[in-house]
Every structure is written in structure tokens, then in C-alpha cells.
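There's a structure below that I have some questions on.
Note that one protein chain is taken out, while the other chains of the complex remain in position.
For reference, chains read A, B and C in written order, and residue numbers begin at 1 within each chain.
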Amino acid sequence: MTLAELPLLQQLLLVLAALVLFTSFVLLEQARLVSAIHAFAWQGALIAAITVIVATGGGAKHLYFSALLTFMLKVLLIPWMLHRQVQRLDLERHTQALRRPALVIMAAVALVVFSYWLALPMVAQELTFTRNIVAVSLAIVLIGLLMMVFRPQAVLQVLGFMSMENGLFLAAVSTTQGMPLLVELGVAFDVLVAMVLFGVFFLQIRDSIESLDVDRLNRLTETVENER
Amino acid sequence: MTAVLLTVFAPLAGALVLALLRSSYWAGWLNVAVAGLSLTASAWLARSVALDGEIAGLSFRVDAFNVYLVVLTAFVGLTTSIFSRPYMAHVRETQRTGAGGLRVYHAMYQAFMFTMLLALTTDNLGVLWVAVEGATLSTVLLVSLYRTPEAVEAAWKYFILCGVGIALALFGTVLTYFAALHVLDDPEAGLTWSVLYGHASDLEPAVMGIAFVFLLVGYGTKIGLVPMHQWLPDAHSEGPTPMSAVLSGLLLNVALYAVIRFKMLTDGSLAATTTPQLAGYMLMAFGMLSFLVAGLFLHRQRDVKRMFSYSSIEHMGLMTFAFGLGGPLATFGALLHMLVHSLTKSAIFVTVGHATHIAGTQDIDHIRGLIRTQPAVGWSLLIAVAAIAGFPPFGVFTSEFLLLTATMDAQPWFTIALLSGLAVAFAGLFRNLQPMVFGAAPEGQGPVTANMLPVMTHLALVLWLGLAIPPFLARWLDRATELIAGGHLL
Amino acid sequence: MDQALSFALLAVGLALASSLVSCFAARFPCLLRLVALPVFALAGLAALVAGVVALWDGGTATMTLPLGLPWLPWQLHLDALAGFFLAIIGIVGAAAGIFAPAYVRGIERSSESLPMLGGFTGLFLSGMLLVVLAGDAFLFMVAWELMSLSSYFLVAFHHEHAANRRAAFLYLLMAHIGGLSILLGYGVLASFGGGFAFTAMRAAELTPGWASVAFALAFVGFGMKAGLVPLHAWLPEAHPVAPSHISALMSGVMLKVAVYGFIRFVFDLTGEIQWQWGVAVLAIGSLSALMGVLYALMQHDLKRLLAYSSVENLGIIFIGLGLSLLYLGTGHRLLGALALVAALYHSLNHALFKGLLFLGAGAILHSAHERDLEHMGGLLRRMPWTGLLFLIGCLSIAALPPFNGFVSEWLTFQASLQAWQLDSGVLRALIPIVAATLALTGALAALCFVKVYGIAFLGQARTRHVRRARPVPSSMRAGQAVLAVGCVLLGVLPTAVVALLSVIPEQILGHGLPQATAHGWLWLTPVAPETGSYSAPLVVALLAAMAVAAAWLWRRGVVRRVRRGDPWDCGFAMPSSRMQYTATAFAQPVRRVFGLLFRIDESVETDNKGVLRHRLAVHDRAWTLLYLPIARLVDAGVRRIVRLQSGNVRIYLGWTLATLLVLLWIIS
Partner (left out) sequence: MDYLLTFLPWLLAAVQALLYLALAPLLAGWLRRIKARLQNRRGPSLWQPYRDLYKLFGKEARVATTASPLFRAAPYIVFVATWLAAATVPLIAVDLPTAMVADIIVLAGLLALARFFLALAGMDIGTAFGGMGASREMLVSALAEPAMLMAVFTLAMTAHSTNLASMIDAQLAAGLVLRPSFLFALGALVLVAIAETGRIPVDNPATHLELTMIHEAMILEYSGRHLALMEWAAQIKLVLYGALIANVFFPWGIAQSTAPTALATGALVILLKLLALAVALAISETVLAKMRFFRAPALLNLALLLALLGLLGHVILEVGS
């Protein structure tokens, strides 16, 4: 059926999903650290919204809770912690443009297409009215990974990691109307702990190499000093 | 049931207490005590499993496959904790970390044990994922315990790579859940492995295939499969040695365990399609690749712990290959190999710990004449490496014998790769080992206080397994083989 | 038969006990000399008894041990073949056990290495015994690798020298590869026979292709252990650096264990034999024999020379085996049995004289502290007993009648001269050529050992410490004497031995040598009296008689006095010991005639004082042709592969992403 025939709620859903995808593109090529964090927060917010819509539409009550969880974690807590980190490492002014942006963006687009192609068999499964979003969530995961590959700045890498988590969450919501509660809590807890540890590591890395450029973390290698 | 709970949650309680306990002296002992408690509980658990097939409930499930891994985990946990008490004391004397560091160490040690045991015993794939992620989180601080630039770097790489990998694994889990929801009416049970295994044949093949790819890449990162292995040598070489021992001995096993569980589901779902063996082929490919690549890496090592971590990659590759090969013989061999490899490898790391204390460095070129300086350490290292290289009468030989012959049966041409891989790996190990143990000792190198009890126990067990496999263990392994490969040997 | 098996088990137990006892030798050094080694000798004796009883009885005995895999317990199996090799292990083991204590006394000062020596010697012996006794592939492999590993530790015994460590490493590496390929060979048999027990494998029906694969794997594996060219490079490195009685065990016995494995695998288990295998074995065998003796000629380190000559003798043994395979493959079972017996006989002989020679080298090392021929000389008058026994060893290894080496070579010739019975003209032509190679090898061996004996024991001492050499203690002499007596007996009474040996082909090939010993103990007639006969006792008797006659001849009323004086030497003044022919000079004609086969770098340079210096080094071509290329290959692979570990985390993540995408693409 064509888009026009879909119920309004679902159309809204698709719009939001598109926006989420857009935010991760923004995240990918955002130069300023702070605005990257904001973009990440927006992504979280959008996903929370999607969750609420799915909850009302699909009538899965526990999704309200996970929507709340997402909002707390991804929109408030983690961005706030990142902000504090950035301030402590006085990186507010830090900007770092993406190298070869055109190439990277093309790669990201390719990933989107790839994930759509990949998601087809799943879309073929008539299950929920959110099925089309599977492709989007997969794309977000892959783009997050891509961002980690192309962004040498530690904080940005963490952002990429977190946006991968967003993608996963979106996938959970869109495909299966959320995971069992136990798992959701566990995942959320892990993410939180991970965020704390990332904070610790920012400081440790800063202490050891006076920078957050992970490219300079290259002592441990077989190629250079092991030439016998 | 209580046995399960005791086994799993004793370490958790221990972790909490240790986190609060100030005296690092008592912490060391308490660490040992908790590990011992957990081991006794696991022994009890094993006994009850041996009596009445399997234990299930509270989304825990212990069957023949994981019970022996549970016992193994608890056992290695105990011996390593025994070793780590004097070791960490020595570390503290040499000012490489402070009291706080020791507190973190002990607490995280038990937390890690908890996650391992939880991952092994749980029946819920989601909890499994949480536990494995928890294992990363609990060990990553230990890798950076010494705060040297290398340590921090290693920890960061470990964290990022395993985090990404584990995220992918979560995606796979989600997809599995998605596939499950079609065939199951109760969504809550959608992640319960036993239920899924019951309906494995109904799961949508396309989805399960994609899911398995994500899971393989995800958990494969933790197994240390090439080309996702790069974190492993760094983490092993920079963390404190007891950590390396448990990482090599336990974490890799658990990750492999997870992959096997999912492989069983995937096989069931793909059985009807044109490529029923797909998962197996993937495992074989990754296993063989890791096996060969790691063997080559062994030749260019300066850091002794790095070298042995590569040897871990090699052996995990071998096991992965064998599980992919399938069939009772190969599976039995792989299970046995899991057992003997973790025993031997942890023994090796413990010995290496002593050796590094003797020489005061991890640099292979500066570890010399161990046999002259401290025969106990030198000989243990020599014997243990001979064992890991697959020389009888040690258990590794038995399992490799089974693997090779099984391969000869099923895929004769792979034996050529196996043969050359084993030879290359062996050469790599011994060409570095010999100067370390043999030869004259350098000036001013003296023996250290070493507790060789754990090593001796491990080697004795491996020797025993090489000479004769006790019947009860044989029955376990056989039932596990039946679970995985659907065939008997006995 | 069962008592034979129990004797064998007793031997294994004693060997293990000796290694156990010597674990405490670090605290009580004398323990090794007074308890462990005598027990070791007893173990050898028990094995000898077991072997002889088994050969005499000619039956088989089996037994199952409560060890091994749950569905594959260790099985012991003792038949005539196993018994024969038990006897070989036993006699050399006993001799080494008698010889060793005096050697050990020398090193008791550095007592922390004693447990290593004693313990692994015991393990080594028990490993070899178990290989021979094994009744299933699993126990066979366990014992095999145990043998390799323990001997590795013995090679590494003097591990202070980096060269010895390298030798030990090379040895263990090749032993490991060989073991793996043997294991795969058994894997092939097992997958057809449906089990690892030898009984199951015997019953298996292999397709010719797979049978050839199994044969190839076994040939590579056992050949590597037996030191066949071109897989021999480890042997001359590893055997000399071990303590001398260990060298005797390794060269004399361990190589025979490899021969045993080959015979068991190919003749007994594989079933249908194809004549092409025989051609391959013949080719490799003759190559090894020739190269072995030529390289032996080039050596001047006594133990190294003996090691190379082991390569030669194993080549001769495999020539015999190849002939046997060829005849069996073309359906001549009698001739196959004959060639097999010849090979077995030579195995026994080589065990005896090579053990004897290595013990002799050990004696020289013990009293003159010298391994280099160029520094020896005149030892016959310093240590007459060792000199005499060593001479017997040299005569035997040079295949001179009436000593034992000649008998086995004669049998091999007899077997090869029956080639006219073959249908294929090519084979008819091939075999005599091989025989000619064998003849050349024998003559060169004679040359080689004239050099050894003449340089080491005759002439003048070339260095001061050799001039001060003392006779060795009687226990050492006794150890050598045992083997020397064996050499003489086997040379003089071949008929009895062949009668015993022909049980083996009867058992595993179902065809013995009915004619060989049909004409009484005097006559050895392999095929028939008119095709060729040899009567060693009569040869000895006639030699004695003629010696008497000659003595009588010159006793007829002529001067009996012998006047001592300076040597004549074409009127040169009394020559100094440095004017003697050196070992290198002695071998120089051969080096010129066979120059192509060696990698020689020779140079004459004058140092600043205007003194001429002549440097000469003869290298093994196998290194440049086979080993170094492989090593380079591995290194190149390593250099490529380490790029994976570039150190940049983003690249690692890139790998993860790439892998993921590739897999996803494959799957959908």
C-alpha cells in the first residue's frame, strides 16, 4: 500500500524515523563537539518520541516506561555527563572537521541503501506497522560504527558508540515493540556504567597523551618496534 | 537451585564486600575464600546435574554443556585468586599501584567471576548479553590498573572494540527475538534459549542468518577471532597477570559458549534451507583464519604475555573451527580442548607472572636462564608450553588428536592447513621460549617467592586428562556433545 | 608369549622407576650412578629377554590398559616384529646403562642438571618401548611424541651453548612435524577401518588412492624421524650434542623405532602394497645412503661423522625395505620376505655397531676430552681396549667379512640379484643400479672408517691432552664389549639369526624363508644353494687355518727377531706429528671427485704476519635447497601479517565494519 493509505500516526512515525536518520548524519559530520552532543541528545529525544507513538499505536504498555528510560538516559543524563566532561577537559571550543567529508557521506548513504536491501526479508514479515523502520535502525547502527571509524576524537567516538546504542534501541522498539523489561534494565545499566567508565578514560587518556586524539594511541603495535 | 544461586551470587556478594573492605591483606584472603565457596557450590551443582540431567528455573538453566564450564570457571577462578594474592602484594611493593588499586582489583575480580558464571548459567539470551557486556566493563578498569600510557591505551582499545562488538551482538539478539516473536505466543519467553531451541526449526531462516552474522561478529570480537582480535594481545599484555590468566582461561571460553548456543539455534532454523551448514562454514572459516594468522604472529613477539595471548587466539581459532566442523568426534574434541586449554593457558600465565617478577620485565629478550635461576618456574614454563604445543602425555594432545582425525574424516584437505598451522605455531612458541628457560642466568637475577601450587594442580590435571579421561567427565562431555552435535561417542 | 609381554611391561616399569629415582638426584648425586642407571640397564636386559622370548615363541600377545580415551583404551600388542625391536632397544639400552655411570661421575659436580639427564633418559627408554608395544594408533602417537620430547630434553642437556639449543629446537620442530604427518596417516587408515585399534586398521579396505596418501604421509613422518635425505638435516645437529650414551641410544635405537613404525604401518596395517611405493623408497633410500656417507666423509667431528653415517645406514635399511615393497607389490612374496629380513638384519647390526662406535666416541671424549679428529692420533696405544673394540665397530660398519655388517649387506645384494624374476624390464634394470649404489656406498664407508680409525687411533697424537689420554674405567669398556661381542656373533652365526628373523615375515606377510636355513647351521642359502651361499663359520675357520699355515711358513728356521728403529719415510728425518696426513687431507680426493654434491667454501688468505691460512667449510646442500627457503617463506608471511596489528583503533574498527558488511553481503 502506498504511503497515502497509511494511518496518520504511522506517517508521523515515518517522519520521525527519517529525522532520526538525519540526526545521525548530522552527528557524523558535525565539526563542533558541543553541537555534536546536542545532535545526539536530539536523536535520543526523537527515539523516545517514536517509542511513545509505538506504545500508543501498538498498545504495548511497558514501552511507556522504556520511553521514559530512554528520555532520562539518552536525552538528559548522558548529554549532561558529556557536557561536564567537555568542560573539565575545556574542549567547549574544540572543533574538528571531518576529513574527506564527501567520501564519508557517500559511504554513509551507501550504508543506508545496504541496510535497506538487507532489511527487505524482515520487512516482508507482516508483523507491526513499524516494520519499515528496521532498515533505518540498522542504518543508524552502521553509521555510528562508520563515525567511530572516521572520527579520531575520543569524545566523538563515544558519541558514535552511543548513537549505535540508539540504533539498537530503535531496532528493538521498531521490530519487536521492545525487549523484555529485565533486559531493557540491564542494557540501560550497562550503558550508564559504560558512560561513567568513558568519563574515567577521558581523564586517563588526557593524562597519558595530553590529548584526546585516539590516533596517537599507537604504542601497542607489532609493525614498528618489532623489526628485528 | 540453591547451588546455582550460591555459585553465581557468592562472587557478587564478595565483590560488594571487597569493594568496601580497606585492608588489602585481608582482601586477598577473602578473595580466595569467596572463590573457594563458589567452587564448592559449583561442585555441588555439578553433582546434582550429574544426578538429574539438568536444572532449570528462575531463567537459569544448567545442562551438561554449561555445567562443566561452570566448574572449570570456578576452579580457575580459585587457583588464580590463590596465585594473585602474593602476586598483587608484590605488585604493591613495587609501587605499580596503590591500596585503592588493589581494592578495585579485588572487587572487580569477583565482579568478573560473577558475570562469567551468570553468562554461563542463565537461560535468557538477553541476560547472557548483559553479562558478557558486564564482563567487559568489570575488566576494563583492571587492564588500565597500572596507569602506564600503554595500559591506558590497551584499556581504551579493549573497551571500544569490545563495546562495539557487543553492541552488534545485541543487534543480533534483537533480531533473534524478532524471529522468535513470530513463532512464540508469549513474548516474555522470546529470549529464553531452551524455549527457542524447542522451536528452532520454525524460526525464520533469513532473519536468523542475519542475526547470526551480527552475533558472530559481536561475540567473535570477544573470542578474539581474526580480524576482530586486535584488542586481545594489548589487554592481555598490559593488565595484571592474574587478569590475563582469567581473560584467556575464561572470558574467551564464555564468548565461544555464547556463539555455540546461537549456532545451535541457527542450525535448527537453517536446517530446511539450501545452506543448512552456513553457520558451521562461517565458524570454520573464522576459526581457520584465526588459527593460521595467530600462528604467524607468534614469530614476531617481544613481550612474553603478548606471545601467549596470540597462542590463545590460535587455540580459540582451533576450537571454533572444530565446532564449525560439527560431528560428535570434533565436538567432543573441541569441548575437551576448551577444558585443557584454559587449564594450561592459565597455568602458563601464572608461571609467566613469576618469570616476569624474576626478570623484572616482560621483554622476552631480557628473560634468560630461568631453569638456572629458579628451576621450579623454568621447568613449569617449559612443561606447560610443551603441553600447550600439543605434546603428550598432556590433554591438549588428546584433543588435538581428536580434532585432526575428525578433520581427516570430514574435510581431508583442511588437514594440510592444520598441519602447517600447528607446525608454524609450534616453531614460533619454542624459538622464543628456549632462550628464556635455557642458557646461563644473567648477573644479579635471583629467585622470587613463588607459590607454584596452582600451576602444579593445573598441569597435574592436564596430565591426568592426557593419560585417561575419568568416566564421569567423559559422560558429561558426551552428553554435551549430544546436545550440540546430536550424536553419541560412548 | 604372555611372559614375554610381562617382561616387556617389567622393562617399561623399570625404565619409569629409573627416571623417578633420578628426580631426587639433585639432592643425592650418587643416586643416579648407583641406582638409577643400573636399574636402567636392568630395564634394557628385561626388554632384551622379552624380545628374544617373543621371537622364539613367534605368537602374539595383547593386553588392554585402563588408560586412554573412554572409547579407546590403550592396547598393548606384542608379536615377533615388536619383539625383534624390543630386543634391539634392550641390548643397546643395557649397554648404555652399563656405560653411563662412569660418564655421569664426570658431571656430578654440576648436580642440578642430573635429574634432567636421568629422568629423561628413563622416559626416553620407556617411550621407545611403548611405541613398539602399542596396539592402537593413539597409544602409538602418545609414546612416539613422548620419545621425541624426552630425547629433545636430552639433546638440550648442554643448553649453555646456543648452538645446542638451536640443534634441539630444529630437532623438536621436525619431530613434531613428522609426528603430525604420521598422525594424519593413521587418520586415513582409521577413517577407513572405523577405529584406531591396529586390528581395525588391518581389516580396513583402502582405495588405492587413499592407500597411497597414507603411505606418503607415513613415509614422510617416519622418514623424517629416520633421518632420510632430504629430511635429515636435524640429525647431524642433534645426535652429536647429546651425552654420548644418549647419542648411542638415539642413533642406534630411536632411528630403528622409526623403521619399526614404517614396517608396522606399511607392511602390516596398510594392506594391499603397490610396487610404486617400493620405487619411491628405493630412490630415497639410495640417495640417503650415498649422501650420508659422502657427508660423513667430509666431517672431522667424530660424533657428527657418526651421525651422518647413521643417515647412510638408514638409507641402506630403506633400500632393503624398498626392495621388499617392490617384490611384494609385484607378487614375489619369497623375495619380499628376503629383502625384509635383510633390512631387519641391518637394523639390528646398525644398532649394535653404531651404539658401539658412539660409546667409543664417548670413551675418547671422557679420557681425551676431544671430539675433533684433527686433534687425535695414536690412541690405540693409549687406550688399547677401546681401540680394539672400536676397530671391531669400524670393521662391522665397513661391511667387511666376517663381521655382521657384511651379512646384512650380502643379504641385500642377494635380494637385489633376484631382480631377473621381475616382469618389468625397467625394474630389472633399476634394481641392479641401486645395488651398485649400495656397493659404492659400502666402499665409501670403508674409506670413511679407515679415515676415522687411522686418524684417531693410529699415527701420533696431534695434541698434548690427547697424548695424556688414559684408559677408561672398566665399566665403560664392558658397555662397549657387550656390543662388540654382539657384532662378532651376528657376523659369525648369521644362519641362526636369519632363522629367528624369518618368523617376522611369516607373521605379517604370511611367507617366511623356508630355504634360507634349510642346509644346517653352517650354510646360509637365501633362495637356494645354487643361487648363492655364504658360510661365515667356515670363512672364519679357513682364515684361521690359513693364518696358521702362514705362521708355519715363516717359522721355518728364519730370524724371528724384530728390531725397532726410526721410520724410514723415504729417508725424511724423524717426522713430527704435525706432518701426518690430516682427516681433511685424507678426504680431499673424495671432495674433489664428488665436488658437485657439496657446498664448499674454501679460501687461502695470508694474515698480517704473512702466515698462510687455509679455511675450508663443507656445507649440506639440503639447507640451501630446502630449509632456508621455507624459513624465508614463513618470515615473509609474518612480515605481511603483522600489518594487521597496526596500532590504530580506528583501523581496527574499520576491520570490524568491513567483516560485518562482507558477511552480511554473503549471507543475503
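Some points to look at:
Note that in this section a residue touches a chain if its C-beta (ideal position, glycine included) is under 8 Å from a C-beta of that chain, and two chains touch if they have at least 3 such contacts.
Computed from a predicted model, the values in this text were never measured in an experiment.
Although it is left out of the displayed model, the omitted chain contacts the following shown chains in the full complex: C. Contact with the omitted chain, checked across C:Ile263, C:Ala419, C:Leu501 or C:Leu653, is made by C:Ala419. Only one of C:Leu31, C:Ala399, C:Leu509 or C:Leu644 touches the absent chain when the whole complex is considered: C:Ala399. The hidden chain makes contact, of the residues C:Gly106, C:Gly194 or C:Pro529, with C:Pro529.
Residues of chain C in touch with the missing chain: 377-378, 380-381, 384, 391, 395, 398-401, 406, 410, 413-414, 417, 419-420, 425, 428-429, 432-433, 435-437, 439-440, 442-444, 446-447, 450-451, 453-455, 457-460, 523, 529-535, 538-539, 542-543, 546-547, 550-551, 553-554, 558-559, 561-570, 572, 575, 577, 579-581, 585-590, 592-593.
The rule we apply is simple: only the chains that are shown with their structure count from here on.
In this view the innermost chain, defined by its CA centroid being closest to the centroid of all protein CA atoms, is B. Among the other chains, A has the CA centre that is most remote from the centre of chain C. Chain A and chain C have centres, each the mean of its CA atoms, that are 70 Å apart. Computed centre separation for the pair chain A/chain B is 31 angstrom, with centres defined by C-alpha atoms. Look at where the CA atoms of chain B average out and do the same for chain C: the two points lie 44 Å apart.
In chain A, the residues that touch at least two other chains are 118, 121, 145, 148, 214, 217-220, 222, 226.
The set of chain B residues touching two or more other chains comprises 156-157, 160, 164, 168, 206, 210, 233, 297, 300. Remark: chain B residues 59, 124, 126-127, 129-130, 133-134, 137, 140-141, 144, 147-150, 152-157, 159-160, 163-164, 167-168, 170-171, 174-175, 177-178, 181-182, 187-188, 190-191, 204, 206-207, 210, 233-234, 237-238, 297, 300-302 touch chain A in the complex. Across the complex, chain B meets chain C through its residues 156-157, 160-161, 164-165, 168, 206, 209-210, 213-214, 216-217, 221, 226-228, 230-231, 233, 278, 282, 293, 296-297, 299-300, 371-372, 375, 386, 389-393, 397-398, 401, 404-405, 408-409, 412, 415, 419, 422-424, 426-427, 430-431, 434-435, 438-440, 466-469, 471, 474, 478, 489-490.
Of all residues in chain C, only 642-650, 653-654, 656-657, 660-661, 664-665, 668 touch chain A in the complex they form.
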